[in-house]
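Below you'll find the structure, written out as structure tokens, and then a few comments.
Missing here is one protein chain; the remaining ones are kept as they sit in the complex.
Right, subunit A next:
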Amino acid sequence: MKRIAFFFLLFLASQTVHSWKKDEFRACDQTPFCKRARFRKPGSCTLIATDVSISDGDLTAKLVPKAQQDHDQDPIKPLTLSVSVYQDGILRLKIDEDPSLDPPKKRFQVPDVILPEFESKKLWLQSASTEKLDGNIAGLSSVVYLSDGYEAVLRHDPFEVYVREKAGNRRVVSLNSHGLFDFEQLRVKKEDEDWEERFRGHTDTRPYGPQSISFDVSFYESDFVYGIPEHASSFALKPTRGPGVEESEPYRLFNLDVFEYVHDSPFGIYGSIPFMVSHGKSGKSSGFFWLNAAEMQIDVLAKGWDAEDGILMPIDQNRIDTFWMTEAGIVDTFFFIGPGPKDVVKQYMSVTGLPAMPQLFSTAYHQCRWNYRDEEDVENVDSKFDEHDIPYDVLWLDIEHTDGKRYFTWDKLLFPHPEEMQRKLAAKGRHMVTIVDPHIKRDDSFDLHKDASQRGYYVKDATGKDFDGWCWPGSSSYPDVLNPEIRSWWSEKFSYKNYVGSTPSLYIWNDMNEPSVFNGPEVTMPRDVLHLGGVEHRELHNAYGYYFHMATADGLVKRGDGKDRPFVLSRAFFAGSQRYGAVWTGDNSADWDHLRVSVPMILSLGLTGMSFSGADVGGFFGNPEPELLVRWYQLGAYYPFFRGHAHHDTKRREPWLFGERNTALMRDAIRIRYTLLPYFYTLFREANVTGVPVVRPLWMEFPSDEAAFSNDEAFMVGNSLLVQGIYETRAKHASVYLPGKESWYDLRTGTAYKGGKTHKLEVSEESIPAFQRAGTIVPRKDRFRRSSTQMMHDPFTLVIALNTFQEAEGELYLDDGKSFDFKQGAYIHRRFVFSNGHLTSSNVASSPLGNSKFSSDCIIERIIILGYTPGAKTALVEPGNHKAEIELGPLGFGGQHGGGAAVTIRKPGVRVAEDWKIKIL
């Protein structure tokens, strides 16, 4: 009986341990601003725009209540509104309290997110035209130019801002069309008021009282909306309110360290990007971004939600309405007109910046575990990769490598020779990553803490003392990274001198930067904690991790004298984090649902700028069965960021621990990534130049293919490859939708499949469905090496997939893989075009700015042509007019069986850096 009781107790204990503690986090109806806002009725906004004029190149106005107010209410002061227009079809709408009217406090505007050069893209408005809308009594509107064919409109009464296409007067994006706009102005507390908020034993003093903002945003020509990460849910955002929607929370944007998050929930997790993209049947996309770092809640409204509110909306345009609520800050919003999906992404990036060009090694495979115990363990794992001939590039050390969770230190017993350890890895071209979190152990013998506290660099609690929270090291404080001076101080800590035991092959991982505070409300920092200039934590919470990531990345740049690209992985993120490095989807679980949800999560991140992202392969919590682990490697090989990671309670799961067969399968999966590294690196460069993400939704490449709009099982890697995971155990078949009109070639067998169809395919354990799109050329490197470093001089293979016109094209980008010289033009960028039986290679790089040039002696050793009628025997190579053999050869993709046969030009002997032409005779 006792024993039963004991096991029962254990069972219950483990149950409580292994579940998302939903009630520890605030639901909307426990969050006063959200609860209030959700109760608002359409049309309740009475603000009208007055004093509309052009000033300093902006369209400006004051927002005042239309009706006389009740006498017992606080007087509503006029708000200031400005509409600015920027190049490439971007409208910026700002609404704030009028500083000249002496508000009790300046409302927070998020600094250092918008690119400095963005301001230079501003178009100075000269004039606004006024128009009167028929059928509307008070319908005066001011209209300004936005871009060719587009206008921005400010309707005065009631106030509404929207963007429209001139032709056909078709709307694109609008704000306050439903009159849900509300702006709680800061005011002095009345005697009988209680502003405090209490949640599970935590008290938020809220010294400045209510200050929330909410409004509705509508997207036109829209069937789906996407974006606003980070949530573990479907890619196309499901409605959270309205007809047919069960009781649902809004999508929450609040950076939180959620223990064992669930795989299908609008709940907020580690990062926040308040950027939404809409897409519809017309093939057009538009976007909306709200630069605000306070807690945000967003409802996606189901069609018909406004059936009874009597507000007239254009009915000939498919529309999706959304409702945005935030606790503090100002309205600083951006409307992006598209019209293509890639245009929207580019427009967003011109505001928040392009993704950083990563180190080549960081685009390869990473091996992580909490924790590799000691130097011997590291050496052993490293040598096992070699023993099993599995390539990897980076070995990671989690928190246990430190001396008592004091970052920048080493456990002297476990890691007595960190430099030698790193040098041993570096000798094989491998790198190491160590973890550096923002919580600093409050220990007077710890120099970092002494330094920070003496300088007053910690965030302060509501009483003005250094905030003292609990995290891994126990009692901890957090640097105030909102402050540029403190960020600069932090970045110095990464110098080789300050970070004792670090070497040039060491890079950094920022975890827990939401920030995670174990004894704080919702496991984070109290909202009344104070930052630079009296800014409350509530106002910048979602950007804390961003500033920390920024300071760390800057530290690595400084460490390398500005010559070495940083690599910093962060868990928390905000709009703009793409400029500083990679992110991953945090502490996922080893189950099939989490494997499945990793795809929409990565798609959402890519769409909103975070091109370099991935999920922990294998799942962080729990022990994956070997089949799941293998499937995860097969899918993870196509994530932009490819890392295996595991919790310290899990069994060891390095790829060689599950029998020979599984080792071979995981080796093949990892090798696929290495084979495709030249293609991935080219895509990272594309993202770095255009913002178009490495991993994309199908509809980004096929904007008019409706069947692709809500598909988040499959994804595109660049414009050429389509990949779909296998998300269930013992799968025999998979239904794969291949979009577009052209064919698709199975990467392993070369078999062609028709586009625009769902194919029921047989599935083996050896691979997941992956296809090359007809009309594309993919560069590969087929020689297996220990790590990407040794592949530098290896020859290339080109895989040409011909379309119905027997044509194809593709690109290849190459540079030194690590320095910033590419910014001076030290790179090779080639375009390959196949048409009329000729393959030509031409330069698409702009000429170098300085003296730095990148050269490569790499050759092309093999050209595989899919979809070419066999028969040709030789090819003629120009210049030089020498002949190369053509025969049927293996596709050579995906390891064990080498794949099917295809027309192959052997040893054409051309250099990748040069112009040439190959004619098939």
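As a convention for this text, a contact is a pair of C-beta atoms (placed from the backbone, for glycine too) under 8 Å apart; a residue touches a chain by one contact, two chains touch by 3 or more; residues count from 1.
The working rule: contacts and distances are computed from a predicted model.
The subunit not displayed here is recorded in UniProt as "Glucosidase 2 subunit beta", chosen from "Cytoplasmic tRNA 2-thiolation protein 2", "Glucosidase 2 subunit beta", "2-methoxy-6-polyprenyl-1,4-benzoquinol methylase, mitochondrial" or "TRAF-interacting protein with FHA domain-containing protein A".
Shown as candidates are A:R187, A:H759 or A:R783; the residue that touches the absent chain is A:R783. Checked against the hidden chain, the listed residues A:F118, A:Y145 or A:W470 yield one contact partner: A:W470.
Checked against the full complex, the one of A:F118, A:Y145 or A:F259 touching the unshown chain is A:F259.
Counting the whole complex, the residues of subunit A in touch with the unshown chain are 1-6, 8-10, 12-14, 16-17, 22-24, 30, 197-202, 259, 373, 377, 386, 389, 391, 413, 427-429, 469-472, 474-475, 517-519, 523, 587, 647-652, 664, 667-668, 671, 782-786, 789-790, 792-793, 795, 861-862, 887, 889-890, 892, 895-898, 904, 906.
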